[in-house]
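Only one structure is covered here, and it is reproduced in the block below.
The complex appears here without one of its protein chains, the remainder shown in place.
Chain naming follows the written order as A and B, and within any one chain the residues start at number 1.
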Amino acid sequence: MRSALTALWGIIWKDLLLEVRSKELVLPLLVFVLALVVLFSFAFEARPALVPLVAPGVLWSALTFLGTLGFVRLFSLEREQGGLEGLLTCPVPRSLIYAGKLLAGVLFLVGVEVVLLPIFSALFNLPFLLPRLWLATFLATLGFCAVGVVFSAMAVHTRAREVLLPVLFFPVALPAIIAGLATTSAILKNEPETAGRWLSLTLAFDILYLVVGGALFDYILGE
Amino acid sequence: MVFGPNGSGKTTLVRVLGCLTRPTSGWASVAGFPVHTHPLQARRAVGVLTHAPLLYADLTVWENLLFFARMFGVPQPGQRIEALTECLGLTERLHQRVRTLSHGLQKRAGLARALLHSPQVLLLDEPEAGLDAPALSTLETLIREHCAQGGAVLLTTHQVAWGLSLAHQAIALWEGRVALREARPQEYAPAFQDAYRRLLAGAGG
Partner (left out) sequence: MPSAYDATPSGAVPIWERLLLGATGSTLLASLALIFLWVPTDVNLGVVQRVFYFHVPLAWTAFLAFGIVFVASIAYLWKGSERWDSLAYASAEIGVVLGALMLATGSIWARPVWGVWWTWSPRLTTSLILWLIYLGYLLLRAYAPKGPQGARFGAVLGIIGFLDVPIVYLSVQWWRDLHPGQVIGPQAEPGALEGPMVVTLLVSLLAFTLLFASLLAFRYRLRRLEDGLERMRYARA
């Protein structure tokens, strides 16, 4: 048990350290997602009266793109760095590698979101502290990562991975995206009960794919 | 000791035994553990060195080894890493990023990673390529010591004479199959070399 935790922490520590060194994930993703929010705000004509209708769409389109781009990088970084096969020689269960990469992915994406959400709130004149919005974003990110890490590990071995990964990711992650959208719009319309119901759907999605992802990860890693 | 021309299956053999490639048919086992039913035990029992060092380019040697020590559950990783890197002449390079090291130094760091958890079986895929003379003799000493302590080494190489001087058993692969086998290579080195040369010549014709 202790050795499993050490290994789990090892994977996360290694990913964070690599990110501190190479800065190839969080910063570019943050700039990318900010640019997206600005673009979408114009595309969907975010006049003050339309904010409750438009803002959730802007936020969740941006978060979905953020996730896909993050997952394209998550495992290909491992390969570019040269350590992927080293990781595969380690005597740890594959579900543990899944958990480690998942937590690292969640940390990276949440790191981006922590900066994104206040800026988003400012752009749309929303209150800064909406605990439910933060919770919805966090739960959806967890679900995104539960699915995304699986596809990320596949995509590292396929051709055309930058296109293939979104094609696989969007339809499967759709329930989490819809739930996020619905929670956000319920919050903006001040309907806490509806928001709670959607949060529980997101949680169900998370649990389903955490279990499935952990169980099937062994079949994806390695040749 | 495994010999064989390019594409004869040397690397595949190492990758299958190191649990990096799943066998498409048949089975394999290392140190008594079948790779497909007991992959975790098999992985713990082997140390793999392939053509690439399998280290993270933007981490230092120390950080890389610390990461793998944690993954392999090595007790007292700090001491182990210091002892190993000193033996391999890497002490001064410990806090350099792997990316900035020369090919030979990267290979030594990769060897340190393979040895980190004191595996029973060492799988070395052409380890001599790119090593200088001092490193080569360190490698030979390491292999001899490892065998003296009851460990096993599977080494693939194109350097027939050098390989035979270290070997307790020798095989040559040809198109994925064992073409030559010699149980006492030290005594019959010239005969084995002759047979191997004929095998390669046959490949050309």
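Note that in this section a contact is a pair of C-beta atoms (placed from the backbone, for glycine too) under 8 Å apart; a residue touches a chain by one contact, two chains touch by 3 or more.
This structure is a prediction, so every number in the text was calculated from the model and none was measured.
Note on the undisplayed chain: of the listed residues A:L69, A:C145, A:L199 or A:I220, the one touching it is A:I220. Of A:P52, A:P93 or A:P175, it is A:P175 that touches the chain left out of the display.
In the full complex, chain B contacts the hidden chain through residues 22-27, 36.
Contact between chain A and the absent chain runs through residues 147, 150, 154, 157-161, 164, 167-168, 170-172, 174-175, 178-179, 182, 197-198, 201, 204-205, 208-209, 212, 216, 219-220, 223.
Keep this in mind: only the chains that are shown with their structure count from here on.
Touching chain A in their complex are the following residues of chain B: 15, 18-22, 40-41, 43-44, 46, 48, 50, 52-59, 63-64, 67-68, 70-73, 97-98, 113.
Of all residues in chain A, only 3, 6-7, 9-11, 13-14, 17-18, 21-22, 80-83, 85-93, 222-223 touch chain B in the complex they form.
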